[in-house]
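Below is one structure; the comments refer to it alone.
Note that this complex is displayed minus one protein chain, with the remaining chains in position.
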Amino acid sequence: MSLKKIFIVMMCACLIPAAFSCKKQSGETIKIGAIFSVTGPASFLGSPEAKTAKMMIDEINGKGGVNGKELKLIVKDSAGSPEKAISFAKQLIEEDKVFAIIGPSTSGESMKIKSICEEGKTILISCAAAEVIVNPVASYVFKSPQNDRFAAQKIYEVMKKMGITRIGVVSSNDGFGLAGKGQLEKLAPASGITILISEVYDKKATDLTGVLTKLKAKNVQAVVNWSIVPAQSIVAKNMKQLNMKVPLFQSHGFGNIKYVKEAGEAAEGIIFPAGRLLIADSLPDNHPQKALLMKYKNDYESKYGEDASTFGGHAYDSLLILVEAIKKAGADADKEKVRDAIEDLKGLAGTGGIFNFSATDHNGLDINAFEMLTVKGGKFVKYE
Amino acid sequence: MSFEQLLQYALSGITNGSIYAIVAIGFNIIYNTTGIINFAQGEFLMLGGMTAISLSSFMPLPLAILAAVVITSFAGALIDFLFIRRLKSPSVLGMVIVTVGLSIVIREIALHIWDEKVRSLPYFTGNEISSINIMGAFISPQVLWVIGVSSVIVVFLGVFFKFTLTGRSMRACASNITAARLCGINARNMVTISFMLSAGIGALAGCVVSPITQTQYDCGTSLAIKGFTVAILGGLGNSTGAVVGGIVIGLLEAFSISVLPLAYKDAVAIAILLIILFVRPSGLLGKKEAAGLKEF
Partner (left out) sequence: MAMKKYSPVLALVICVIILQAIASLAGREYYLTQLTMSAYYCLVILGLTVLMGYTGQISLGHAAFFAMGGYTTAVMTTRNLIEMQGSAAVDLAVRLGLTVTEKNAYGVEILHLSPWVSLVTAVCLTAAVAFFIGIPILKLKGHYLAMATLGFGIIIYRIVLGSRIFGEADGISDIPQFALAGGLAVSGDPALRVQNYYIAAVLVVAGVVLLMNLVDSRVGRALRSIHGSEEAANAMGVNVARYKLLVFVLSAVFACIAGVFLTHFNGGVGPSEADVMKSVSYLAIVAVGGMANLWGALVMGILLNYLSLRGYFGSYDEFVFGSILIVIMLFFPNGLLKMENFRWLSDAAARVINSYRARGGEGKDGLS
């Protein structure tokens, strides 16, 4: 019988938090939930995102909050697991009654909680890139990273100028790589490009000479590597080691100087589309994004002692969009008014580009958000 | 398929294979003295690589690697002192569970000591873009380092286990621990030594492969699974078997890429392992009787 007794005690223990968490919330805070994969396989995304969000909230609260209200950030670490993201989203919406949710970091998780946020009438501003998150449009769901489609278009434009028609594609086996591969395949015929071979590699890959040999044998004129994982540096290194002379194009997932450092000399000459964060220093002073980019970059780098990446920038944009919309909607606006306010945001400069939202466009960025960059002397410079 | 291409696949297979083999050898050392499969072996590689990278910022590379090997060996000894010795009733199930737990804990500690970012040691010779032309196929000089270091380790272990007193005592513990104790061998110390040796070799491997594979807090697990596969394929406890097994798996993976999508590469390697386990559990080079004795 003893076990039964223990059993009951344990079950009661589960409910202790319920009994003691009866604190009343003061009306002077706005709760914002955040679901990032701070640990786990997508930690290289979630970690800078969480750091950025915390930094920004501190800064806003230091300046007196939004509309006189303090912001309260509740960060949940989903470790990249959809089932946890689902659980956390429900928790944040029903229990913490948050005003909005920032994140998740990956598109798989975002897709899982899209309908939960829609039904719970809570604003979701995703930090994942896949276009399916905002297409079909769900009225409460937005995203801040640029569309894969525009990145693919940018790459194809450059290829056209270089006279490249036959390419090989390698991508990583995560949501980012999957979505990008899809866009490349979809847009290829219209751009007069033939994809001779398309391969997917593991995010934990250690050596990719095998698959690159396969590409080399097809005599491709260029390689596109669509990936966001650290293993993408290995592609660059292995290509040089295999003595492949064709140009290497990367996606906007290359937007972290860390990856350039990993690839070392092999990174020289890589061409890729990215937001302007990476070349903030060299932007003309009158560029609308310049001041914001420099501020974010300097704040982040001095606070955490590591290079700012476009991934952290997505969290910055998500929060920025939300805060601007709350300001615009006024002091006592509810979720629905703020949602409408987001759709009315025009010309908002963020780290990823200039956002112009509308009822049908819940991303707000166009192809101009991207700039073609290349690597020269271990640094990002504009590609011309 | 042209000859160059064939050769390139073979070289790619050998690259991966020698990485797997060097991990598998670490498994074998501990298995040989204790009959334990140390599921945390991959974490020794990660620890070695990470420590060397941190140290190399303020000391020359060879010294950093040496220090990393020594530090990781002590970590191995510590694991034995703190955990393995304390196991009250060591069963296979218990050992598997403890070492799986250790592997997770070490990984998470590494995440909080360092961070989630990927790092790597510089190439020992040349740099990221240097490659050697072998009859039309290309290979990074670092691969030669990996192959060289694995061969040295295999030879060193062969000599160590055959000709030194410590090595022979360790083998005695493996074949019959009670008899070894009766002969006056301190079996507990032998276990500690085997953990140190295995951790040190793991760390060395972690440093040598770091320029190729890059080092991240969670890179150990996937390497360990491959190493484990290879160790079983070659016959548990058999260092030569590990090298052969590593090359076989590496080549099979490389050539499977040429016909199958890359996404299924791991599944192919493991499916082969399962088939071998079902047909011949003692592995390619393992002795049937030996495997029979070692079953718990």
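Each chain gets a letter, A and B, in the order it is written, and its residues are counted from 1.
Operating definition for what follows: a residue touches a chain if its C-beta (ideal position, glycine included) is under 8 Å from a C-beta of that chain, and two chains touch if they have at least 3 such contacts.
Remember, predicted model here, so these are calculated numbers, not experimental data.
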Item to check | Contact set of the excluded chain (shown chains only) | outcome: A, B
Checklist entry - Of the residues A:E49, A:D148 or A:D174, which one touches the chain left out of the display? => result A:D174
Item to check | Candidate in contact with the missing chain, chosen from A:V98, A:M111 or A:A315 | outcome: A:M111
Item to check | Full-complex contact with the absent chain, from B:L47, B:L121, B:C207 or B:I225 | outcome: B:I225
Item to check | Absent chain, residues of subunit B that touch it | outcome: 37, 83, 86-89, 92-94, 96-98, 100-105, 107-109, 221, 225, 228-229, 232, 236, 261, 263-264, 266-267, 270-271, 273-274, 277-278, 281, 294-296
Next on the checklist: Contact with the hidden chain only, please: which subunit A residues?
Outcome noted: 1-15, 18-19, 38-40, 76-77, 79-84, 86-88, 90-91, 94-95, 106-109, 111-112, 114-116, 118-120, 130, 136, 138, 173-175, 177-179, 200
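We take it that only the chains that are shown with their structure count from here on.
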Checklist entry - Which integer distance in Å separates the CA centroid of subunit A from that of subunit B? => result 36
Next on the checklist: Show me the residue ranges of subunit B that touch subunit A in the complex, using the header's touch definition.
Outcome noted: 1-2, 5, 8-9, 11-13, 15-16, 19, 108, 111, 115-120, 127-131, 133, 138-140, 209, 212-214, 216, 218-219, 222-223, 253-254, 257-258, 261-263, 265-266
Checklist entry - Which of the residues in subunit A come into contact with subunit B in the complex? => result 39, 41, 43-44, 47, 173, 199-202, 204, 206-207, 209-211, 213-214, 216-217, 230-231, 233-234, 236-237, 240-243, 258, 262-267, 306
